[in-house]
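As you look at this complex, bear in mind that one protein chain is not there, while each of the others sits in place.
Chain naming follows the written order as A, B and C, and within any one chain the residues start at number 1.
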């Protein structure tokens, strides 16, 4: 029972965090056709910016300023980088963002050093929120939950209730039509790219301190975000949301399960000392998202909510 | 960061100044970046300081030591690339410690190199890779270990647990590679032998250096009802484990190999007292000579970011010097023979380099965190203090060896 | 209408042209390989050459996918790694002498890598090659991560963190090579590099090789000449995986160790950069890229800590301004020199070069000064006896002036070109 409660709590938080990243990636991809390989690098930038800002001011200022800065960086990258390679097709754009991920990591290493920085959670939130089954649950994680839900509502409001959102939605479904409506398409692209990056940055701000803020955080997060987008169905925000939660929950549930293959597949006579029999579900946790990806590709290539086959 | 590295730069330049007359090239191959970067750097600084002191005192047989650091990112293959580079640049003495997988690869590569390039031999001084096999079935003449291996450290821990009657359930957590597996196996077999009534309620191996949030593991430990946790974790895996334990309000004692790793104590804070235990070959707060205190203080002054932790790095350097002087040569084979069976009078008791397996035998100390100490760690007031009954004599920790060593011809 | 005497043979390039374009470069390459040992290279040099050899074969194998097949993969090291791993196991079987393996020469280990890499690619490709373009790229990334993290679960296959190691000095000797000393390995590397290059070049001349290019350019049309583009992609993927496995086998013999990191995204990314920087539209491009980048990674890292930053910058600049890579620049320069207005062309190129060099100068000073400042070791960037502190005004002049001047020159040239009548 306690395993379930813990896995549920941690899974939802992690899942929402994944959604903060994957929603930006989905927005950018479905509008511009650009698969932003450097998306997780903006997540990393968010954490580092927040570390710097909260060092000289407070965490609360960083919470607002850092994502905005990351968004601005994103907009600059779109305006002076991506736009130039746009003519060479999507693969060239993907390569550009791939190189960008490299660059950001190296610049971060130069500016902040190769090892982790001491980005701490604010003292105000550094207390146990409640205790269940003997383990206390940190208040900061509850705070993360609220931020993530807040962002979710904000995104929903932006897309459904504002004029900008309507244009974005129109652009999502009919990318070629928006230009005819007299809207400045390059400006829309730049804005969407910036907003997507800012959301990744916000995720970095709130996750950098409970995980580790080091130059490897982008590389570790990147592939999982891609998995989320493919599993959810490319271009579908709802799909990305479901896939994020699904992967967050699966990974956290897996950690909590000690059963080994030998115990699960006892009927096959698998020996618990054999290499396969010895594998426990909890040790499978890091592989789960990728396993899910491959299974999805084989059995349901369009993803959870995708409209078409990839 | 800037304070730390300024001092490091000073050390680098101090060693570099002597480079003009350098004769003995040594290579330090360990992580200098990434999650285990601080572990490597903490040891590197100790070596640099000791090399500098030896050079100031006239060097080894009048020759100066030049030590170069190589970053291997705790990756065995990268280590071999760096090892090749080091050998190509003339290094004949290799120091490495972080990661038994790396040490295994280096032992293998050094064996091959020495076989294929007679007259060009290389020695490997292992200061922290403690998988027992290196001085047992896979022992090598070219390998010397200055740290107690996992079975020895576990013997010290289990010896202590033997007297702790309130520990009934033990949880094992470790890194998923040869070292972590060796620790778990040693804990299981030694506990069943010394305390058959203890129940092992969990035996968890997690990926090395990849887990960013240990909270789910800690929650699992708490719900298992364990009375104590035994872990061989080191580097970031140790620090993050403690961070998660502190966040979850865990009050279970942790018996660790590397609780002294950077940042583990400060992660727990006051909560570490009587909860975090470590086994080591010496701690700064032990009664020692003024000379030793002076070394500790010099180190802290030079490298304020780190604590004096890698005492064995100094021991390894000094034993090399003694052996080279005894042999009257810095030729690796001669030095190796001189090291065999050598007894070094150290600040924390004698260190014997056992000839049959090249495993150093030394006293071990179980310590816990206390606020009543001479030297704190992590730049806070808390520091390590030996627990009652925590002085484990070298003979208690000594383990038999299965090593059948092949020796080259004596020069 | 053509006259009756003309026949199909006249359409193919003449024998002379074929020799110039195809045979001659390979002969020159072989001559260089034969000449190198005469210079009595140092161990460091040999280490570097062996790494280059492995990377040349790997980058060419990769370019079969990206350049010739139009498939961008972020996980090609998987096949390199699996091929190499299999070779490590074979190496150990040779050492044990079990079964027929006892009489298998280590010299031919790359053949085993080829087989293993090909098989792995055939299996994985059977589902990943159903898509093309960016989706294929994403899938390749996911599959690579799956294989990489899965590798830690099967220690008997992958050896866990410490990997699998072996000893290449076992099994029967061939060509009188004991495979121990580096000089022996040199001939091993030379042999397999030439075999790899010739075989992969030959592949581009086969029907499948041509179809691979056709599928890259126009998969729809390929369907209507009777071919299944998915099948073409799958076959190309398999063969490319096999050659990556061959390179893995070369690496297994060279390092005598394989660790799961060999399957990870880092080598996958590096091979992509090698191939792309070299120039994916030319067969020789990846060779140039492999040589240059191996050299950079091994030598530049001794000169500057920021070499990865320079690498990233170079990659991004090439993606933005020279998508045909270094080979494109070299061949473009060659064509320009031989073109009608070679004088004008040379002048333009030189000015362009000057602009680039100026910008590069400023950039290098900027990076080097900031890396030293950030390290905080108190070290100062002092090239050629000059002194650039991060706090001196001179330093900032040396940074800003060349960058602005260089940018201005390049901009001016760019404008001039636009105004030129087409």
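Just so we're on the same page, a contact is a pair of C-beta atoms (placed from the backbone, for glycine too) under 8 Å apart; a residue touches a chain by one contact, two chains touch by 3 or more.
Here is the rule we go by: contacts and distances are computed from a predicted model.
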| item | value |
| --- | --- |
| Protein name as given in UniProt for the chain not displayed, "Hydrogenase 4 subunit B", "Putative ABC transport system ATP-binding protein", "Dihydroorotate dehydrogenase" or "NADH-quinone oxidoreductase subunit N" | "Putative ABC transport system ATP-binding protein" |
| In the full complex, displayed partners of the excluded chain | C |
| Absent-chain contact - pick from C:221, C:347 or C:415 | C:221 |
| Touch criterion as defined above, residue of C:91, C:164, C:197 or C:239 at the omitted chain | C:239 |
| Chain not shown: contacting residue from C:77, C:132 or C:211 | C:211 |
| Positions on subunit C where the hidden chain makes contact | 1-2, 6-9, 11-13, 202-203, 205-211, 213-214, 217-218, 220-229, 231-232, 235, 239 |
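Keep in mind that, in the parts below, only the chains that are shown with their structure count from here on.
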| item | value |
| --- | --- |
| Top-ranked pair of chains - ranking by C-beta pairs in contact | A-C |
| Interchain centroid distance [CA atoms averaged], subunit A/subunit C, Å | 31 |
| Whole-Å gap separating subunit A and subunit B, where each centre is the average of the chain's CA atoms | 38 |
| Computed distance of Cα centres, subunit C from subunit B, in Å | 39 |
| Residue list for subunit C, restricted to those that touch at least two other chains | 149, 375 |
| Touching two or more other chains - residue numbers and ranges from subunit A | 109, 113, 283, 286 |
| Subunit A residues within the subunit C interface of the complex | 33, 35, 81, 84-85, 88, 90-92, 94-96, 98-100, 102-103, 105-107, 109-113, 219, 223, 226-227, 229-230, 234, 275, 279, 283-284, 286-287, 290-291, 293-294, 297-298, 301, 310 |
| Residue ranges of subunit B in contact with subunit A within the complex | 1, 32-35, 37-38, 176, 202, 204-207, 210, 212-213, 215-220, 222-223, 236, 240, 247-250 |
| Residues of subunit C that touch subunit A when the two form their complex | 70, 72, 74, 127-128, 130-131, 133-135, 137-139, 141-143, 145-146, 149-150, 153-156, 265, 269, 272-273, 276, 306, 308-309, 311-313, 315-316, 319-320, 323, 367, 370-371, 374-375 |
